[in-house]
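Below you'll find the structure I mean.
The other protein chains are all here in position, but one chain of the complex has been omitted.
Letters A, B and C mark the chains in the order given here, with residues in each chain numbered from 1 onward.
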Amino acid sequence: MASNFFGDIFRITTWGESHGKAIGVVIDGCPAGLPLSEEEIQQELFWRRPKRNQYVSSRNESDKVEILSGLFEGLTTGAPISIIIFNQDANSHTYESTKNLLRPGHASFTYLEKYGIFDYRGAGRASARETACRVAAGAVAKKILRYHNIDLIAYLKQIEHIRANANISEISLLRQCVQKSPVLCPDIAKSEKMMERIEEITQEGDSVGGIVELVIGPLPSGIGDPVYESLEANLAKAMMSIPAAQGFELGSGFQAVIMKGSQHNDSFATNPDQKIVTRTNFSGGTLGGISTGMPLIVRVAFKPASSIKKPQKTLDMDKNPVEFTMPDTMRCDPCVAIRAVSVVEAMGALVIVDGLLKNKTVKL
Amino acid sequence: MASNFFGDIFRITTWGESHGKAIGVVIDGCPAGLPLSEEEIQQELFWRRPKRNQYVSSRNESDKVEILSGLFEGLTTGAPISIIIFNQDANSHTYESTKNLLRPGHASFTYLEKYGIFDYRGAGRASARETACRVAAGAVAKKILRYHNIDLIAYLKQIEHIRANANISEISLLRQCVQKSPVLCPDIAKSEKMMERIEEITQEGDSVGGIVELVIGPLPSGIGDPVYESLEANLAKAMMSIPAAQGFELGSGFQAVIMKGSQHNDSFATNPDQKIVTRTNFSGGTLGGISTGMPLIVRVAFKPASSIKKPQKTLDMDKNPVEFTMPDTMRCDPCVAIRAVSVVEAMGALVIVDGLLKNKTVKL
Amino acid sequence: MASNFFGDIFRITTWGESHGKAIGVVIDGCPAGLPLSEEEIQQELFWRRPKRNQYVSSRNESDKVEILSGLFEGLTTGAPISIIIFNQDANSHTYESTKNLLRPGHASFTYLEKYGIFDYRGAGRASARETACRVAAGAVAKKILRYHNIDLIAYLKQIEHIRANANISEISLLRQCVQKSPVLCPDIAKSEKMMERIEEITQEGDSVGGIVELVIGPLPSGIGDPVYESLEANLAKAMMSIPAAQGFELGSGFQAVIMKGSQHNDSFATNPDQKIVTRTNFSGGTLGGISTGMPLIVRVAFKPASSIKKPQKTLDMDKNPVEFTMPDTMRCDPCVAIRAVSVVEAMGALVIVDGLLKNKTVKL
Partner (left out) sequence: MASNFFGDIFRITTWGESHGKAIGVVIDGCPAGLPLSEEEIQQELFWRRPKRNQYVSSRNESDKVEILSGLFEGLTTGAPISIIIFNQDANSHTYESTKNLLRPGHASFTYLEKYGIFDYRGAGRASARETACRVAAGAVAKKILRYHNIDLIAYLKQIEHIRANANISEISLLRQCVQKSPVLCPDIAKSEKMMERIEEITQEGDSVGGIVELVIGPLPSGIGDPVYESLEANLAKAMMSIPAAQGFELGSGFQAVIMKGSQHNDSFATNPDQKIVTRTNFSGGTLGGISTGMPLIVRVAFKPASSIKKPQKTLDMDKNPVEFTMPDTMRCDPCVAIRAVSVVEAMGALVIVDGLLKNKTVKL
């Protein structure tokens, strides 16, 4: 069943495999009249480009974006926006040696069970390369958010036990700190520690998990729908659809378990502008599935990357036990959470834009 | 925009307010030929019935289920199944005293911001009473799962720092333990401690958070779709749409953050029947969004209930600061996670049935 | 697969069988703040009530409408509106004698082929009784249209070779003429002829086809979407989903086949208010799938009813040839097109409301 799309009013459909000719995304439902250029999208992709530094894997993805439709004289027309990125540097031979292995933590087994066929080259459709399309579409969504004065930032919150402190009250300041860190962590001291730890892990031929936090604000109140289309439900779906995601939290998240109602209840008050706010924000910015107007705060836990250099035991496709070592030419990410930062930000932008547009239809 | 439905092929649409005439659910897309009776659904609702014991709130909801359509001679016909529960014991006068308050943690504020109107009686559409419809629909979904020999169980995993141990390898045995516990916790010792703690919290006029764990198995491999409709994405949406949910985990969940790839990678092996399994199950039963055939394990964190007896400070609708105390006649749940157990189970069943039916369309 | 719903933003889901306990509709996505009462919906159902005169069949359907949810203090709240009509006068014994027959023109055969089970009582889900739910939902849609100053009217245009002339430039005047005619035809002379013809057909124990025309206006320009969600595509789907519909036309319809481009092209001009209009309206009110602002004109052809009193030859379920005569207690409609008038009007209203709401999302 059709499943490669996300969103209802502002909908993206992505396509493409890691080692096919190209990957791409079609944005259907983008409002007309938005100024847009390839450069802006290219800029967003810079964030995820693996070669930026040693903390992410080394595929030389130049990822040149082309917009093939939906623009006229620099503005969106309401027609679908087709964005394409031709694949380069896709050396499929690398994957010959592992093509008959059920690599632990990889999707080859489940794709084969489901479809009876699997494009093993770079994990095919299961590759995280698909997320480049999310980032490209997210760039368009962010332009719409900016038009509505909504800002958002994702950053690396934690790896192992190293957890960053961050002042999230000013997103633009927070962004400056995030951009300075090679691991996208705004807490300078912790950023240093994370880098050290990642270097160690890389030496060990291993990988490590992490948490990405996303902050959105100022978000207007009223975004999100009750019950099944609640803002947090759609954010959770968006985030858990990112490869390697294992957990999702809103506001207090799992900490809510050890809190009492009298602590957790965010009491209402007025700010100096007489706007209604909450004194605390344990809820994370929603009540009843609808935004309160407070910053929206979510966290996503990512597992350690499954591709590691260390020798591993598993089965081949004939069910024979094997021990294997990944070829040196295969790329590894010591911490996928770093690469996921831009994807979390993009998915957050997509959910909010869809919610903003839906919200235009709730009153007469 | 239409938002009160869940699922694509097996779709539920729910309606109704806490203090309206009735609540109900329409199940559209249920396969034909399934034996079904009102009694079976009634039985499932027993699980959530608040008056079962002192650990859940005391609304005398007899919740008598009626099936109005979709059955012929005891079998489903493929036509929509309309299930209705008339509201009884809905004393709206109780809510008169708080109708002008922005109760902390409640949705009155956000509904008013979104719609400009709010049915304050028992929280109207925002009431957890809507979840009775999910449980009723879940009962139908579970019958389909049983037909496919798929079993599932949810239970109370944790409140505050009290965390249960449970043997999840045999779901039928686990169910027996869960059903014996007034708080739906299969670990007898921890169940006792939980009860004690809930009694204390009730005395304090406060509430406490909790975690519900859901185990599904044996689940066939191949369920779930790549990318945006991954099994975990849909489970996350399902769970985060439950009132008071603050977090979602799959398998290792947030623990993945402190693990290395070499630990987390579930290596493949064969079981005595020569079926491919994984030695560990940190992934939680999916790879690439598709079920592996191992048990599916998810956890949902619930915040402490917002309705507490303790005095609270907030604003009224004219932005005046007020301190208020809930009337004694208003029902409170000291731990909503207990009530949520049956809802988590129902939502899990709905996601799996939809996935099973979708999966029939992926091969020629 | 779920299929008992219509519309995207303003979505209806209907349920119920002809001889079940009740039928109903859930409206999901209705904007908040609309005044609504059971009486208004009841009034719309009056139009379709079969006992109004001898030209439609005689089921004594009192069709008492109840609104079970979605209203608070007389206004819609944005929550789903559940409308129920309990079935009365449903004498299932009438259908015992024909339950094993494959009645020509009926859905028993195809339902059995599809589902393996069929509720034969009054045709179950395949009964035109389902259309009462469309009319009820259409009543809500019409209120929204009135709020936007959009009017619409359907009427009986033709039976056999008797074709009405009607001045469609003033919908309110047209409505007065339609309401005066027992067969809902605004052309007095043709209405008389139609009645005579229907009486003859009834005497013969036979039935006759007809055409219903729908006029909507003044419709704002810009409603409808390019390509697959064009206004005419959605109108066609809406109309062809009505039982017994065999054809659909927009504007010139099949007459376009014998026209030249130089005739058919509606040239643009300005009206006295300097508004852009077209001199003619062969297109029927849309260009490129989007409304022009001219009246929207569609026609729907209905086959003669399959239930007739004349003896008919067919098979029973064991493939034996049989000749059968319908029992006298079974209701027949000599011309279903008359009953279809209110349904065409309702479906038209549903399409336009959905289009209006979608249109709010196309600009920044």
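By our rule, contacts are C-beta pairs under 8 Å (C-beta built on N, C-alpha and C of every residue); 3 or more make two chains touch, one makes a residue touch a chain.
All of these numbers come straight from a predicted model, not from anything done at the bench.
Taking the complete complex into account, B:144 is the one of B:144, B:256 or B:344 that touches the chain left out. Shown as candidates are C:40, C:66 or C:160; the residue that touches the absent chain is C:160. Between the chain not shown and the residues C:75, C:171 or C:256, the one that touches is C:256.
Checked against the hidden chain, the listed residues C:171, C:233 or C:330 yield one contact partner: C:233.
Of the residues in subunit B, those that touch the hidden partner chain are 8-9, 29, 31-34, 78-79, 144, 147, 226, 357-358, 360-364. Residue-level contact of subunit A with the missing chain is found at 1-5, 7-11, 13-17, 20-24, 26, 28-29, 32-33, 66, 68-70, 72, 75, 77-82, 84, 111, 114-119, 124-125, 357. Listed by residue number, the positions of subunit C touching the unshown chain are 1, 3-6, 8-9, 14, 102, 104-107, 109-111, 113-116, 125-126, 130, 158-161, 201, 204, 206-211, 221-222, 225-230, 232-241, 243, 245-254, 256-270, 274, 276, 278, 282-284, 286-293, 301-308, 310, 312-315, 319, 321, 358-359, 361-363.
To be clear about the criterion, only the chains that are shown with their structure count from here on.
Among the chains present, the centre nearest to the common Cα mean is that of B. Relative to the C-alpha centre of subunit B, the farthest chain centre belongs to C.
Per-chain CA centroids place subunit B at a distance of 39 Å from subunit C. Taking each chain's centre as the average of its CA atoms, subunit A and subunit B sit 26 Å apart. The mean-CA centres of subunit A and subunit C are about 46 angstrom from one another, to the nearest whole unit. Among the residues of subunit A, those touching two or more other chains are numbered 8-9, 226, 358, 361-363.
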